[in-house]
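Let me begin by presenting the structure, written as structure tokens, before commenting on it.
Here the complex is missing a single protein chain, while all its other protein chains stay put.
Moving on, here comes chain A:
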Amino acid sequence: MLVAGAALAGLVMLTPLIYLAVRSVERGPAYAADVLTRPRTGFLFWNTVVLTGAATAVCAVVGTLAAWLVVRTDLPGRRLWGILFALPLAVPSYVAGFGWISRYPGLAGFAGTLLVLSSVSFPYVFLTVSAALSRGDAGTEEAARSLGLGPLRVLLTVTLRRVWPAVLAGALLVALSVISDFGVPSLMRYETFTLGIFTRYRSTFDPTPAAILGVALVALAAVVLVAEARARGRSAARVGRGAGRRAGPTPLGRWTPAGLVIVLAVVGVSLGVPAHSLASWTIAGASAGVDWPHLAATTLDTFRVALLGAVCTLVLAIPVGVLAARHRGRLVRALENVTYLGFALPGVTVGLALVYLGIRVLPDLYQRTPMLIAGYAVLFLPLAVGAVRTGVADAPVQLEEASRSLGRGRLTTLARVTVPLAAPGIAAGGALVFLSVARELPATLMLRPTGTETLAMAIWTRTGASQFAAAAPYAVVLVLLAAVPTLVLDRVLRRRGGD
């Protein structure tokens, strides 16, 4: 039964993609080659590559520098900065985009897109590098100093080399999220692949070119994945055994003001400007009058699809996660890897695939809720599988055996041992999917049932039409909607942490 459930999850993941691939070669490879070699495709491709490369580079530098300042120096207020540096991850990119474009319309284009996407994505690098730096290995750094290297050369040759895999891992997440981001390029009017696909899908009734571009976008994401795996494969792991000792903080001395300026600038760009802009537009919007019934309806719609999406994704993820935690085998590994594919799938491509699948194969489901939920499941299954897997790992088989040897049957054991132990992890996964669905934009735009409007869509349409004061209340509600489950979850996990 578990295997059947997991196979269903794999099927849900693969079907849209395979369908899209089949559709893209419908008119023969020559046509596909023609679409791919058009100047317009080259233009979109170039824009996307330049943007991704630039944003990844900026995030790698800023994220690593921020991590080093917080973890390895005596900068005042390090703990506070650490929290503030992680926070932009919780801000949907298009909300940050709204914050900037509404205040500085001149930023539209490459500069604004790069600025906004970098400011919301650098926490990926910050978090992975911080973790690597705090694992610490003072020994090699001290050895380098004793061999006559100055502190700066040690930082560059020893410390950086050691955290390089973490930088790459963070950069991979940045690159994948930039490639697949739709909201910011569309608000900033910078034509990337995602925006190009979306415009094509909206403006023509011919689906094949869009399908070809959708497949090309997945291929681009796959290239990034492979490149990262290659680059990481060559970097050396720590040699020698025993727990690494964490090095003491580097005193910044007269460089402290410079460090503070950097930190303040990063926080100001990533949080300060969007927050200030959002607040002032909300006040402006409130004085002009808020469309309360519409706001309520939109909130309710968002809540409904997010809840449905979270529940369905979790149901699909549970068999895969349980199998992955309990049985290691080639088939299980393959299934698990298929579900992780979602990490590299842009929302636009998934939306497109399901739209065409709906029109051609399942017309009854087209523009109905199940189709939308299936899209969310494809996109967010990886999150849910990971969470279920860790949750189930918290309830090892030995405990079930102990319970059964004490006279409890299978069902009682499930109810009294396995579920209570695994539930917090699984619930965390559910909350994560809920949040991700609530802020998802392109797939929702393409797959929504007629009449359904989510907060993300409301923000996007109003910002796109420069109705900033009207967009602000929706952004505020979305941020609140995201914050509440995060806080509750944090409390629950913290309380259990003492067990």
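Basically, a residue touches a chain if its C-beta (ideal position, glycine included) is under 8 Å from a C-beta of that chain, and two chains touch if they have at least 3 such contacts; residues count from 1.
As a convention for this text, contacts and distances are computed from a predicted model.
Set against the options "Ribosome maturation factor RimM", "FtsW/RodA/SpoVE family cell cycle protein", "ABC transporter ATP-binding protein" or "Branched-chain amino acid transport system permease protein", the UniProt name belonging to the omitted chain is "ABC transporter ATP-binding protein". Considering the full assembly, A:G409 is the residue among A:P151, A:G268 or A:G409 that touches the omitted chain. Contact with the omitted chain, checked across A:A6, A:L187 or A:L421, is made by A:L421. The omitted chain makes contact with chain A at the following residues, 394, 396, 398-399, 401-409, 416-417, 420-421, 496, 498-499.
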